[in-house]
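All protein chains but one are shown in place.
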Amino acid sequence: MKNVIEVHNLCHRYNGRSIYENLNFSVPEGSVCGLLGKNGQGKTTLVNILMGFLKPTSGTCLVLGENSHNLSPAVRHRVGLLHEGHLAYEFMTITQTEKFFRGCYPGWKSEVFFHLMDKMGLPHNHRVGNMSCGQRSQVVLGVIMAQSPDLLILDDYSMGLDAGYRRLFLDVLHDFAAQGNKTIFVTSHIVQDLEQLVDTIIFLDKGEIMQVGLDQFMRTFRKYVFQCERDASLPKDEVIRGFEQRGRQVALYSYEDMEAVDRHLASLGIQAHQLCRAPMSLEDGFIGLMGKY
Amino acid sequence: MWRSILLKEWLKIRWFLAAALIVNLGFSIKIFLDIRSILSAEHAQMVWYQAVHLHTVFHHDMRYVPLLTGLTLAAAQFFPEILGRRMRIALHLPMARDGMMFFCLAFGLGVVGAIFLVDALFIHLTMRAYFPFEVAVSAVMTALPWFLAGVWGYLGAVAVLLETAWPRRVFFFLVFSVLIAMLYSGVGYGWLTPALPWLGALLLPAFLCVFESARRFQRGGA
Partner (left out) sequence: MLKTLSRLSFLVLAILAMSYILPLSFDKVFGKHNEDPLLFYSPVLHQFVYQESLGGHRFNYLDEEGRSYSRQEFEALLPFVYSRNLERRDLLPMVLEGRSFDAQSISEDRQGLEIRARHVRGQKPRIQLYPLFNNDPQVAMMRFPVEVFRFTPNAMEFIDADHNRLDPHLTGRFTEALKDKGFVFPAEVIGGRPTNLKPFDDGYFIGDSMGQVFHVKRVLNEPQIFRLPLDSPLDILDVVVTEHERREFHGVIIPRQGEVFLIRWGDYGLIPLPVKDYDPRSMDLKLLIDPLYRTVTVSSRGAVTGVAMDAGYQVIRRYELPRREAASDLVRHSRDFLFPFQLTLESPHHGQAHVGLHVGGPWSLAGILLAFALFFLLSRRDPPFPANKGDLAVVALSGLLGLTAVAFMKGDFFPSAA
């Protein structure tokens, strides 16, 4: 299977400060990949590099085989971008937006665009600038879908959207991914949503990358809960990858099985009452792995 | 594809274009009325004497209007593009960046040029109605640097708007300000006429340098 995105030895510095050194990962065709990282870890920078709006200090970043900061029009034609904040031409109406993009994309699917627009029930002469954030996001989504790209890069699509619009997004993206051979690279600050969408996760933390399949991660990374009598300050180590404490209830995250965790806690002198494995959401896993700060 | 760009540029500037036309026509009419009232108050030969030998420039009030027009249209065209770095949308369209920039600039310059052509025509007709043709021709020649300042202002404003780094933005601003100020030097009619070929030739580098600004905009970070 070929890779739609390939990143080799990517380094980026800003104002002399290193943001990452030697980043390597790839996104195979047909996968839905979510980029997760806390604020300030260079998520937006990475997306900007992928989108071609930032030239990395060194290393290569190939999108559909071409350098991302120098994509040919033909490759750009195959890539759909959703910019942070659902960037759109606010001075255009729905009709004008459609007319504008139809002229730019030979394979443009008007019916896809209008199908999404008509769901909102807005007149077609409604200006984008007068829309709510949610409505605007639908216009942008309509534009991208009508382009029928092979690769979608979405920068925090959920920003400013309420649950309804987020679900709408997920629905549309799900259908898009189901067409086959379509690749999606997505970031979102609502981690929970991604669980319903992605098949691969890339964790970005302190300039390091960890790429893992969603299923594998959800299967191997585990959440345990137990009761603790006093304040349990746990060290982070090979077994304990993260923990949270609320009152006497402690949640602990680990790749190890329950027996190993129990043994490890005992060796630390901690009495874990009612230790058991608990269901873990992706958001739990994210916090467990990356911490809160 | 170019028609789409044309549509976008048109949607951005149409109201500003209308306002610019109103202001330009307003000034043209003001100049006409001014001259008419001067001629009704004074002997025509004395007014001619002022125009020819005392170097009175009767359309002097108009001189900053083209500059203002160029700046306004550049802002109308490019301010929405730099707000939230919205030009990223256009830069991702499946067309060459330089070609697209060329088209946007050509559109803007075409509009600015058309307004100035109307101005020049009005000046010429007004002057021709009351003065010998030598004076009318000289009046247009005197206004040429003002129009040139309008074009310079347009290109300078685009370059300054597209720049992403503030020190460079300020430097661009200063450079274009000096070049534009040169176009307002001298007194009387036709003072700059001998320098016009040179100042006009500098339009080419001014036009070209915007492309680097656009390239830096694209690569200039989030």
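A and B are the chain letters, set down in written order, and residue numbers restart from 1 in every chain.
Note that a residue touches a chain if its C-beta (ideal position, glycine included) is under 8 Å from a C-beta of that chain, and two chains touch if they have at least 3 such contacts.
Bear in mind that the values here come from a model prediction, so they are computed numbers and not experimental data.
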Full-complex contact with the absent chain, from B:52, B:75, B:118 or B:140: B:52
Contact footprint on chain B, counting only the chain that is left out: 43-49, 51-53, 55, 98, 129-132, 134-135, 138, 159, 164-168, 171-172, 174-176, 178-179, 181-182, 185-186, 188-195, 198, 202, 204-212, 215-216, 220-222
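Note that only the chains that are shown with their structure count from here on.
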Chain B partner contacts - residues on chain A that touch it in the complex: 14, 44-45, 48, 51-55, 69, 73-74, 76-77, 79, 81, 83, 85, 87-92, 96, 99-105
Interfacial residue positions of chain B with respect to chain A in the complex: 1, 3-4, 7-8, 11-12, 80, 84-86, 88-89, 91-96, 218-222
